[in-house]
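Only a single protein chain was left out; the remaining protein chains are all shown in position.
Moving on, here comes subunit A:
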Amino acid sequence: MTTTTKSAAPASSYKPDADGRLLEVDDLHVEFHTPDGIARAINGVSFDLHEGETLAILGESGSGKSVTAQAIMGILDMPPAVIPSGSIRYCGQDLLTMPEEQRRKVRGPEISMIFQDALSSLNPTFPVGWQIGEMFRQHRGMNKSDAYAQAVRLMERVAIPAAKERVKSYPHQFSGGMRQRIMIAMAIALDPAVLIADEPTTALDVTVQAQIMALLAELQEERKMGLILITHDLGVVADVADRAAVMYAGRIVARAGIEDLYAQPAHPYTRGLLESIPRLDQKGQTLAAIGGLPPNLTRIPQGCAFNPRCRMAQDICRTELPALRQVGQQQSACHFAEEVLNG
């Protein structure tokens, strides 16, 4: 950040608490009222996020990770989405009960988000610099040419070559990786305290994936942002995340420091996810995939939602919902967490 923009930015009225806690999600529920019934996408999710921390939220499609992110951003389509209970506090203030105009001013300057597909997430009919600069025009009342200058600065920051010449180019004139860099530039434009990245690298080549992850890690370090990294790909988060929460059928089923999670998973689902990553030292062996499909959210199985796909499932798993509890250094919502951890 240059000093000029620092002075242009009004001091944020949001301050993290003494522990540096930025975001506190508590017992969040989200339902979608569809013609086929009520889909319970989020069923009591709680977590918090501190300054300078990277939290990975892992899970398959339909596990509720993206819905959680969209609920935090306040960009769920309501209806059909309904938030029957729970709270999302940002620096102590509940976003869910906040007036919409106040909440709008949180989006961008305080909490911002990067989406999976940068091509469809950027407006095809406006130059990229215009779209980045819009953040300054909307939230800082900046004029067009100053906003363009800011866009150039941000494009340089995310390492887009010849930023000055390309600031008036359109999204389709960039490669996939460059487009994602533009999304990132837009998201960090106003120096947000929290950045949510929803599958930021899924649409990219592997080499580009690594570059984007490195850029995110670098920006987070530089700005002390709280970063929520949502992905189904356990490979991309290992180097970047501090903690991880694993979601299944709208619940957090495991929570651990990133090393523990990889070294000694305490939930059969986490273990299944890890085993389904191809490894060079096990070449030739059949890749262990988790059998079956994630449950239909309008009919989540009784007991532990994972039981129909779990190799360790017993009778208790089909009747009793396991609570998230401490197991060693980690948390796991499994009746047999100790066995998994030690097995």
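Criterion: a residue touches a chain if its C-beta (ideal position, glycine included) is under 8 Å from a C-beta of that chain, and two chains touch if they have at least 3 such contacts; residues count from 1.
Everything below uses one rule, namely that contacts and distances are computed from a predicted model.
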Problem set entry | The complex's invisible chain, by UniProt name, from "Cytochrome c oxidase subunit I", "Hydrogenase 4 subunit B", "ABC transporter permease" or "RNA polymerase subunit sigma-24" | "ABC transporter permease"
Problem set entry | Option from A:49, A:91, A:106 or A:254 whose C-beta touches the chain left out | A:106
Problem set entry | Sole contact to the chain not displayed, among A:115, A:248 or A:269 | A:115
Seminar exercise, completed: Among the options A:13, A:125 or A:145, the absent chain makes contact with A:125
Problem set entry | Touching residues on subunit A - with respect to the absent chain | 73, 75, 104-109, 112-113, 115, 117, 120-127, 134-135, 138-139, 170, 172, 183, 186
